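Excluded from the complex is one protein chain; the other protein chains are retained at their positions.
Right, chain A next:
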């Protein structure tokens, strides 16, 4: 809530004050107090569930809105002037009339604010009145109430596919395993399910829920906005305590899935729920133009001051020339004449009033309107629409459209941004033997080879529903399994089908299907130990949730078809979008990481395997083996073996998805995962049910995850671990003691394979295993339990306990996963660089992988000199920096011909051929105070910079460093939670809505779905928005200054007496009506160069980077004619006509409409106003004028004379020194075939146009 009314504030303050009694909240059941009065309620001090996000009430709207509006300087200024007008000494106009413009602007803004507030109110009402089930003691059952009736301490039941009305501590679920699934799409847009489990100890599974017997006290922390952290315990009357965490809390706004019925006690309600506390107001960034404009407004103020000063002095001097008072000098009401100096002072104030329109009050309003229009057109662009995801480009930040046209530095994340983040299992090495999976590679190569056009046509075909019934698809895939030589067409079909169906949980057949390596398959059939272990760890060491096809169907139908829930769902979604749930909103999936590193939530490395989101099982006390085994057997009875294919995996990271499918390809299929058990089907159709003893979730410090299970056959306790190679390799069994030679060899060989994988740009993961003895486990388990139940420093203690057991691994093997480049990435990067942007890659990946990707996306060239900085010592770092910098300087100096290369058109920017690769630890050294300047200078000389192994915090530091040191416009693009910092630090943040959830999108200014869209967004829309807005702002200043000049110069002819020769009403109309629409239309719709030209000539973008369009003003050539509104109207409008680059119907309509409106309004006004507006009373003046041929002659002459210099200037410039844009426009006139040929030949614009 950005703003609440004072009453609420006071109320909040009061409530908070009471809350500060302790850092904890105690909640007891409301049921025993059901009939008591408000003040006897035990939970009365906690907020109710009704929400109110509207700022105003009906009665307080006007004063509060005015109060708020007068926080703006401009409004105060104009109001001050209007008030000044009431002083008789200085008034320039009729005081009442002078109030009109400011009132109009205030009223317009108020209407807008009021409307928005009303919309908020409606949304609130809709939410508050949504139905829910609350337990009533009287009726001894759940009754339907509304959301706003929910109070803390109530028992609420939520059915499947219903939205959770408040933050509820889960006490009961109909699920036999005591879990329930929650979809958080409303909060973070993620469609994957989160598992929540019942707080043990109160409700027994399988029995009806009986809230009336609830006699415990819920003790938990005070409301906070951390969605991933929740601590507390349940205190029984006998002082027994049961701890709980975030995995027992159902969050308001989420939806219950896959579980028929859940119930619990409300702990936070209304504004105190976690989701509400995460709402922050819409993002407010100020664009560069706007900042510059403010200085220009200041310049206007100075100009105004001088004009007024001149008038004041002039008036004083003029008065001094008279010996006696002439009859036209009117004394004041007492008949006394004002002394000339005093009169001069008054004149100063009067002139300010008269010339006030110099400060363009309507400019801000117009800019807002223009940006709205620009955003409308951006979102409407069909080229930026993604068919697969059914998503348009989203503009989340409303006021920085033109910044898109001024970007100089692009910082890009690698995974998911440049690459698809659709992981494909490529190869693996087991026990030192490498399996290349050549067939699989061949298959992928075929898929890669298809071109886009085919894809499009195929996509359209798939819109016909019966083309791909599931069975047929199944067939295709089965064929894939059996016969690797599947025709390309077939594969394309399956890919297209997958694309058409959306992005559900990384399970499109293309990426997940793995063709097994026959050699390895053979080994597997022999079932030798390490191979079994390797695939078992692939299959179970993860957090993948198995969902049945039925539950998936429910999900989809629930959203699309169920009318009730879909409407409430959409309203909820809409509501959240308006509030833009953001802040430090790492989604649920990072819950575990945040548990451990609360102070620094972004130290996350997405490029390492995402192994997280383990349903925590640690504090479970009861097991229910019965249920599970029964379920499994029933499954087995019902389905033939082939049916197990129906298993659907919902992985939170694409790596896991790729791995589990790889395991499946070799016959190791995970068929069920509950908090306590994992069931895997082996190739020989035997089901193995592992009891899960402990899960050590992934975090970015340890960079690994482990699962401890009890083997069903041997009863051994086994820990499977997977993680980054560095995290595993250093913790292998001690080399010198009991490690056999063979083990050692395996380690060396595996390391060699890993290096090879990294060079190929594959993501590597190591797998290891450890057998734990019972005693060791028991000892460790105690430590673990203690850590889990602690409240202070829980994170550190948990990590310590994990480190404690994760050692002495025996290596099983490693996998290489490919993350393929997105389509058109090299082209886009090329285009961005031709447009003069520096592209940096900031990644958490290994240097080798990053370099590989950089080559493949053409960020680095084969001829480039790649300098790698990886060192641990600062002195070395310093030395290398100096060396490289010296070399870079030299090469820039001695290679002027290189400088000239490729710059015939693009200007004189140096294109050095140095690529800089720097890793995280070196980066932090280079960014230390003493080296930072050298580092920045070196970066300036580099063609490409790759930062590897950087933390999210470092990412944002780099962006900030470049932004502040070089004073450039920066853009950051990323897709994951680890990019959030960077996105927020840059001038423009772009989120890629892809595989990694929506955190980046929530934090960004613009959200796109593909990296290639960035090219169009910047080069076309950015350029358009920028040049449009810049031109409009200039024009606005021109318009106002020109008009004010009319008034000002007239003062020389009227004794500096501040006479306005134009009727004041007409002056108002002039700004508000006659000349407002054309510039706005100009700002929204003018198009200098077409999009195709802009795309094919990225050099055109450079204009915005150096702020060429908007640099100073071109005012002053305006020759001053007869002081007449009409002429100035014609002049001003026709001036715009010179500037307009393309005339569409809309342009014609607005321009002609404005002129026509002027004449109609003026004629009507002067026909009606006989004595309505003294002293000017323009009765019949216009008609008289228009009957006089001289009027037209003068109008034409003056307009032509006034515009002639500008026009000639344009023409001469266009002929003698045409700008690149003009050339581009000329190019557009050429026949397309000719144009294409030229473009293909790679000639610059200059040659092309010159020879045309």
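As a working rule, a contact is a pair of C-beta atoms (placed from the backbone, for glycine too) under 8 Å apart; a residue touches a chain by one contact, two chains touch by 3 or more; residues count from 1.
Criterion: contacts and distances are computed from a predicted model.
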### Task
Write down which listed name, "Coatomer subunit zeta", "Calcineurin B homologous protein 3", "Cell cycle control protein" or "Translation initiation factor eIF2B subunit delta", is the UniProt protein name of the chain that is not shown.
"Cell cycle control protein"
### Query
Which listed residue, A:333, A:684, A:715 or A:875, touches the chain dropped from view?
A:333
#### Entry: Touch criterion as defined above, residue of A:58, A:144 or A:382 at the omitted chain
A:382
